[in-house]
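Here the complex is missing one protein chain, while the rest keep their positions.
Each chain gets a letter, A and B, in the order it is written, and its residues are counted from 1.
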Amino acid sequence: MTAAIELIGITKRFPGVIANDDVNLTVQRGEIHAICGENGAGKSTLMKMLYGMQAPDEGQMLIDGEPVSLSSPSDAIARGIGMVHQHFMLADQLTVLENVILGSEPTNGIGMIDFREARRHFDEVGESYGLTIDPDDLVETLEVGERQRVEIIKVLFRGAQILILDEPTAVLVPQEVEELFRNMRDLKAKGATILFIDHKLQEVLEIADSITVLRQGKTIATVDPKDVTAGDLAELMVGSELPVPDTTDSTVTDEVSLDVHGLTVLDADKRRVVDDVSLIIRRGEIVGIAGVEGNGQHELVSAIIGTMTPESGTVSLNGNDLATRSVRERREAGMAYVPQDRHVEGLLLDAPLWENIALGHQTEKPFSKGIWIDRGGTRARTEEICDWYDVRTPNVDVSAHALSGGNQQKLILGREITTNPDLLSASHPTRGIDVGAQAAVWDHLRTARAGGLATLLISADLEELIGLSDTIVVMFHGKLVATLDPADVTPRVLGAYMTGAHLDDDSPGGVAPPTHPEATTTDSVGVQP
Amino acid sequence: MNQSILRRVALAVGAPFAAVVFAVALSSVVLLISGNNPYNAFSDMLENASRLETFVDILNNATPLYISGIAAAIGFRMNLFNIGVEGQYLIAAFFAAAVGSAGFVVDLPAPLHVAVILLVAMSVGAAWAGVAGALKVTRGINEVISTIMLNFIAVGGVIAWLLVEFQDDSGASNSGTTPLAASGRLPSLNRVLETVTREIGKGRELTGVLIIAVVVGIGYHLFINRTRLGFDFRASGYNPMAARAGGVPPKRMIMYAMLLSGAVAGLVGMFEVLSDKGQYSQSFVRGIGFNGIAVALIGRNNSVGIAVGALLFGFLSTSSGILQITGSATPEIVEIMKGIIVLSAVVAYEVVRRIRLRDEAKSAAEATERRDDSVPVEGSEVPA
Partner (left out) sequence: MTDVIATPRPADTPEEGGVKGLFAKYVALPGPIRWMTAAALGVLLLSIVQEISGEGSSVLTEPGTSGAMLRFAVPILLAGLGGLFSERAGVVNIGLEGMMILGTWFGAWGTVNFDSPWAGLVCGAIGGALGGLLHAVATVSFGVDHIISGVAINILAPGLTRFLSDQVFSDWEGGSITQSPRAVGLPKFDVPLLAGQGGSTSLLGELDDKDWFFVSDVAGFLEGAMQSLSLYTVIAFALVPLSGFVLWRTRLGLRIRICGERPEAGESLGVNIYLHKYIGVVTSGAFAGVAGGFVAMELAGIYREGQTLGRGYIGLAALIFGNWRPGGVMLGSLLFGYPFVLALRDSTGLGTRALLLVIGIALIAVLVFSVVNRKWTDSIIAGVLALAMLIWWSQSSTAPNWLPNTMPYATVLLVLVFMSQRLRMPAADGQIYRKGG
């Protein structure tokens, strides 16, 4: 029996990076095959090449035993390959049906869409794979899990027999993950081949028939899940030099730096996205906030830095109430901010590096003198930052666009830390950057902490949270539901709090005394916006 | 290193140059099709431009265009499209002319009289642009639509209405505001120019507003590139979200930009108000606002670039006169050239921008690799 997919010696280079280096992969028909690897291991590039979005520089691709060269997604679709992207490719303002049929619309002679036929086929696909969703709903009204189902239907609608799922569980809550896995098993039973990317090892072991591990663009091993443990997999993924963020001696002092009390933020629909949050961070302390994304972390940080106006509550730094101050006044008072998405809130992509470095500090020395921008001072400082933080760039006049993600991130971190702030709010500081840069960022955060910096760390990476934080608080549905000691908390316990599952769990373990009395009232979790 | 700088300069200068060459080529084709000899036409244009009097004409033409271009550029720098320079300068010129010839202002000494007129013009221009700014900030109305509507309201409504009120007493058909007294006019710069040239003939007068234009240009350059507020402007233009996180309040920036753009726009009409016409009349010159946008686009919102663009447009406008006289080509060809230059310039700039980004990405990637290579080398040297 020929394999569904066979990749031989696939290599793909980007300027400055080898994304895939001699990758070999065999996926049997009708199996669920997982691809594991760290961020930057080259998983997504591999999947994009399989779906015709990028062409390999070297190597051969065989689908059902036939050598193919895919130059566009259409080619891939014609070969029976479908892809569910990590960031859903759905138009919010279109209906489910419209999203699904797009590109393979059943039409009559004059180009008019045959909606009856479309609906029939849609229902047929949905029924045979047990995927239910109303075809007439607008996509914007759907939950995340439902959107993913639309994406899967989209692929099946085209008769795909090979499904590529790019980190399908990253955006899902546990119940949705169970639902997804049920669907995946149904699909397999109907003869589909599934290739999925993941780096949550427990999940991989639960669902996959075989697992291929990628590291730094190379295929390290293909293993049977029955033969390995999560620990084995982790070792394969990171090699010997796992950058573990270890906590050295505590540098926490008694001096309160940030004091947030009773903070409530409403969204456009008047829902309480941050609900009566109180939090204290001391000098030299890193407080990590754990939580599934979208539970109010971003709004909490935004209200602290001042880009969002809270409904009520106070924010004070070193005893000064800043709740009504502007972002600039807060920055001048000693707040710094590493945003969750460097391209959205972090950088002026078209501006040179030195202007990016001045951003946020343009009222302070050495970036300005009186009403004038101090170009010389700013450039000199930029060169220093590039040096200290190992930002690799030909000079400080290139635009921020030109830098890789890791270098951009180090640039932002350098900008925010070198002005000696009292408080740093860092959201996902190592997201999407390579392992080397990640270790560097962690080092910088630890050094700054030793220097007395109070840090609010938000991260989806539990290793990072546990490794760096002095205290971990869990945010769920806009509330802080638990305060935990990273020294004896496990990812499993954290996960239970993050998903609200601890409500059914008798022994979550490791619950430290609360920072504020109201911070640990776990029974308040039930109160839903 | 040197080569990369050369390449950057070549790219920067090359784009507008290519646009002009393209425009000349394309309009030559058009001229050939319409039965004219392009060589004769262009040589007539160039020969004409080399005369001193034509040079004065070009400067006079370019002066208001330049100010208008700066006004548009202030908005563009913030990704704010103030299409309303046209309406702003007309309404500002009207009020400036009306106030300048009314009440106590008439009796002011010359410098003060001119200063009051300029102040009124800038305030009215700023206020009219500010309406669009306020509508955007408070009600989320796109400034493109609102400034265009305000153009029509200014010309068809406000000015038409008030012109009747402020009309000069006589029942003249071409009614306008009362002409300004001599104290409210700027002297011509002929004497200044004549110190380096021969005497200017044919009754040409070099407008004194040229000085205002130069001041505006230098001020704009310093403000945008060197001041903190200018930095905030540009940051908002690059990425409003990042600017906000960096302490730049986006709504306030929009208001500032519109007010400033409008204030500069208010100065556009001064070359006529402060000249010996000294009034706002039915035949007051129109269309400089839209051409100013063109000039700003050609000049890439850069103070020197806009000057080049304004001179180019001034040259083309003056050329239509000579083509009329010599008959070597239809004068309207210059209108087409203007359009082609603008359109091909914006396309060329975009192409160049992409080339530059690619260059930078490549050199940044090289920098990354170079360091990677150097690390093990250093490491191996230590034990040795």
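Just so we're on the same page, a contact is a pair of C-beta atoms (placed from the backbone, for glycine too) under 8 Å apart; a residue touches a chain by one contact, two chains touch by 3 or more.
Please read all numbers here as calculations on a predicted model, not as lab measurements.
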Using the document's definition of touch, tell me which of A:Asn99, A:Thr212 or A:Thr393 contacts the absent chain.
A:Asn99
Which of B:Leu11, B:Val24, B:Leu52 or B:Ile145 contacts the chain that the document leaves out:
B:Ile145
Sole residue of B:Arg191, B:Arg252 or B:Arg354 that reaches the chain not shown, by the stated touch rule
B:Arg354
Selected residue (touches chain absent from view) among B:Met122, B:Leu135 or B:Ile306
B:Leu135
So that we can see where the missing chain sits, which residues of chain B does it touch?
30, 34, 81, 83, 135, 138-142, 144-146, 148-153, 156-157, 160-161, 290-291, 293-294, 297, 330-333, 335-336, 338-340, 342-343, 346-347, 350-351, 354
Considering the entire assembly, which residues of chain A contact the chain that has been omitted?
51, 53-54, 72-74, 77, 83, 85, 89-94, 98-99, 101-105, 107, 110-113, 154
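Here, only the chains that are shown with their structure count from here on.
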How many Å are there between the centre of chain A and the centre of chain B, using C-alpha atoms for each centre?
45
Residue ranges of chain A in contact with chain B within the complex:
14-17, 305, 307, 326-332, 337, 339, 344-351, 355, 358-360, 362-363, 368, 371-373, 375, 390, 392-394, 398-399, 401-404, 407
Complex contacts: residues of chain B adjacent to chain A
225-232, 234-235, 238-239, 241-249, 357, 360-369, 371
